[in-house]
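Of the protein chains in this complex, all but one are displayed in their positions.
So, subunit A:
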Amino acid sequence: MIQEIDTQTYDQLDKSGPMLVEFYSKTCGPCKMLAFVLRDIDKTLPDFKMYTIDYDENQELKERLGVKGFPTILLMKDGREMDRLAGLKQKPVIKKAIEDIL
């Protein structure tokens, strides 16, 4: 499941269990590509929670989470960051990172 969220929704999320948070920008080609990669992963892992957040629109949140650029993927478990992938990555790399937190 992929869901677009903002800071307020992020703060209210039930963060129990594993999830993926991606910071993207509308002005970023690799982010656009990553959207297709995540969509493909979502087809194989429909129950895994994936959230996308607009980097430019959520400045305070990205600073709070120490996100310095886009795209950035945070792999989280029970609200704690377990891993971070900076830049565009291919499916096997992201899948492996997800498997590590499942």
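By definition in this document, a contact is a pair of C-beta atoms (placed from the backbone, for glycine too) under 8 Å apart; a residue touches a chain by one contact, two chains touch by 3 or more; residues count from 1.
We take it that contacts and distances are computed from a predicted model.
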Name of the absent chain as recorded in UniProt (options "Aryl-sulfate sulfotransferase", "ABC transporter ATP-binding protein", "3-(3-hydroxy-phenyl)propionate/3-hydroxycinnamic acid hydroxylase" or "Putative DNA modification/repair radical SAM protein"):
"Aryl-sulfate sulfotransferase"
May I ask which residue of A:Lys32, A:Lys49 or A:Lys77 touches the chain that does not appear here?
A:Lys32
Among listed residues A:Met19, A:Leu88 or A:Ile101, the absent chain is touched only by A:Leu88
Of A:Asp40, A:Glu63 or A:Glu81, the residue that touches the missing chain is A:Asp40
Hidden partner chain, residues of subunit A it touches:
25-30, 32-33, 36-37, 40, 88, 90-92
